[in-house]
Structures are given as C-alpha cells and as structure tokens.
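Removed: one protein chain of the complex. Kept in place: all other protein chains.
Note that the chains are named A and B in the order they appear, and that numbering of residues resets to 1 at the start of each chain.
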Amino acid sequence: MDLPLLSASFLAFTLTFYVILDGFDLGVGILLLFQPAETARDHMVDSITPTWDGNETWIIMAGVTLLAAFPIAYSILLPAFYVPVILMLLALGFRGVSFEFRVQSKEHRRGWDVAFGVGSLVAALMQGLVVGGLMQGVTVQDRHFAGSVLDIFRPLPIISGITLLFGYAVLGAGWLKLKSNMSLQHFASASLRVSAPAFAVFFAIACIYAVRIQPGVRAQWASHGIALACLVGLFAIAAGTLTALPEKSRNALPFSLGLLLFVVGISGTALIVFPEIVPFSVSLWDASSSSTSQRLVMIGAACVTPVVLAYSAFAYWIFRGKTPEDGWEA
Amino acid sequence: MKTSNELHRVHAVTAALLGVLFFFIIVGVFGLPFAIAGLVVFVLGAVVVCRVFPTEDARL
Partner (left out) sequence: MKLDPSLLARIQFAFTVSFHIIFPTMSIGLASFLAVIEALWLKTKNPIYLQIYRFWLNIFAMGFGIGVVTGIVLSFEFGLGFARFAQMAGPAIGPLIALEVLTAFFLEAGFLGIMLFGFNRVGPKLHFFATCMVALGTLLSASWILSANSWMQTPAGVAIHDGQLTVVNWRHVLMNPSWPYRLPHMLTAAYLTASFMVAGIGAWYLLRGEHQDFARKTVALGTAFATVLIAGQVFIGDIVYGTMLKYQPSKMQAAEGFWEKQSQSPAPYYWFIVPDQKDQRNRFALGTPVLGSIWLTHSLTGRVEGLKNTPRELQPRMALVFFAFRIMYCLAMLMFAIGVASLWLRFRGMLFNSRWFLWTLVFMTPSGIIATLAGWYVAETGRQPWVIYGILRTADAVSPVPSQALLSTLIAFVCVYAVFITSFLVFTFRIIRQGPVEAPVYPEASGSIKNAFRPHVLDSPKRLADSQFS
C-alpha cells in the first residue's frame, strides 16, 4: 500500500473537483463584469448561489490534505506562493461576502457586483499564477523555501494566470448555457466564442514557454511525449468544437466540452508534475508526513467522501433545471 | 408591619444573595460534588420557574 501515492491521488482528486466546481462559479463571476443589465446579473448570481459554498470547500480540502499528508511540501509551497495565495484569499473573501451583501443593498448592488466580479477575476488569476509558478519551479534548500516571494511575477506564471482566467470563463459560460433562461443564452454563447479560443491560445503559449524555460518540463515531455501529444490533440479538438458551436446547440454540450478541456489540462499537468510534489525538487515520498498520518487521512477520505459526494449531488439535484427568473424566494 | 414595597425589596435582596451563593457553589468553592449538585439544582430550578410562571403581556 503506497500511502504517499494514494494520498497524492486523493489530493489530485480534490484539486480537480475544486477546479471544476469553483471554476464555473468563478467563471460566472468573471462574466458578471461584462453584463450591463442588473436583472441579468441577478439571474447569473442566482444560478450559482445555492451551491457555491460546497464548491469552494474543495480548495480547503486540498490545502488541508497537503498539510496533513505532505507537510514538507505545504511548508515550502505556501511561503513560495505567499503573495498570490493571500491575494486569492482576499479575492475569494470579497466574492464570498458579495453573495450575501449584494442582496441586502439595492443602491449599492452594482458596487457589490463589481466586487464579486473582480474578486472572481483576481482569484482565477492568482490560481493560474500558482500553477505557472509550480511549472516554473521553486527554489528549495534543505527542504525549506529559499527563494523570493517575488519569483512568482515572471512571464510563465502570468501567462498561466491569464490562461486560467479564460478557462474559468469557458466553464462559466457553459454553466450559464445550461442553467439560464433565454435572455442570457445569447450572452453565454458570445462569451464562449471569445473565451474558448483565447483559452486554447494561451494554454498553448504556456505549454511552449514552460518547455523552453524549465528543463524538468522538457524531460517529462521527452518521457511521456505520446501521451501528452494526445492530450494536446484532444484539447485542440474540444476547443475548436466549442468555438464553432452554433448558437442553438444543445444546452449541456458547451459545459461538457468545457469540462473535457479541464480534465485534459489537469491530466497533462499531473503527468508533468508526477512523481514530484514540489516540481522539480522534492518528490512525493520525500515530502510525505508519517504513515500514521497519511493512513488516517486516507481512511477518513475513503469513508466520508462517498457520503459527501452523495449529499452534494443531492443538493445540486434539488436546485436542478433552469434557474427561476425571479430568484429562489419567489 | 412591613409594607408591600419593603417586602418586595426583601425578596429581591434574598434572591440576589441566593444567586451569589449559587455562583460560589457552582464555581467549585465547596468542592466538585457540591458544584455538580448546585448546578443541577440551579438548572432544574430555572426550568421550573420558566415553566410555572407564565410571561406577562408587554405593557411598555
């Protein structure tokens, strides 16, 4: 029983769930900035209000799993990404409170919507920054972070930030096509037509740039070339299909394609990172906590996660179908 | 003979002193067994008072 491997799989699982679930939440938030009509904005927020909290909880799960199972990686990565993580936390904070505060205030609703949108945008950017920072590599000395907190503000992380921004916009637009009524369909389709190709283009630039500046990435492409090439191909096809989708297409298709894009992207990233957890210096096994700790996390995860998934799915099911025009209280 | 007002004041002071006594007991000044007993008596007494004495209509 390779506990570190198992723990890393669970970590990857929680991160994937987070990116997909909060991805569309943040995506809707980003798109909010481009929606001038207040009732339309209300409708957009209504579509994510009942389930956003559960979605966001997956990032806490990921962070805490890292702390519990790979404390050495946690203690290296968090100081390394100090600035983007704190900015992300503040941004998520603004996004979170805006849910409640915007309904309390008629006069300042626009202001809170901007807070909501900017919070979502900054959070997405910062998350992308962290992914890029991981690819770029972190300076480690003697199992402690030894670089500068400003290392993150270099081209690759910045490009990754923009990539994720468009990626979340794709997910958000897909979600809106699924959940919103007629008036927003047009807006959602327009958003898709812009964000899908942008996502693909920036993703490509990020991949190429990563190969150029990080020998670790080059090495992984060399050893997993075929698999990665297939993933790239799949990504391109999905992105192309999304861009070329006619307006009247089936409601679930855009969101599903968006999900596919993310699954492909995450798989590729995982292939490049594995078996390190702090690329490219510290392996999973080196960063691991004691087996007693990992064992407890895995037992807890194995027992409780199915229950969590079940009632989370139930919650989504309660709020299934199109979001009501007049909100949930009507 | 004490007037009604004075009687009420006596009652109030007695209640206050009882309260102080219960506080000292529950905080464990007389030991753990008394603290537990004091807590039980106080809580039961509170429940009884809340149930037996109906709250009045507000007249403010």
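Going forward, a residue touches a chain if its C-beta (ideal position, glycine included) is under 8 Å from a C-beta of that chain, and two chains touch if they have at least 3 such contacts.
Values in this document were obtained by computation on a predicted structure and should not be read as measured data.
The omitted chain makes contact with just one of the residues A:Ala68, A:Ala190 or A:Leu234: A:Ala68.
The omitted chain makes contact with just one of the residues A:Phe13, A:Phe99 or A:Trp285: A:Phe99.
Not every partner is drawn; the one left out touches chain A at residues 49-51, 53-54, 56-57, 59-61, 63-65, 67-69, 71-72, 74-79, 82-83, 85-86, 89-90, 92-97, 99-101, 104-105, 143-146, 149, 289-290, 292-293, 296-297, 300-301, 304-305, 308, 311-312, 314-315, 318-319, 321, 328-330. The missing chain lies against chain B, touching residues 8, 12, 15-16, 18-19, 22-24, 26-31, 35-36, 39, 42-43, 45-47, 49-50, 53, 55-60.
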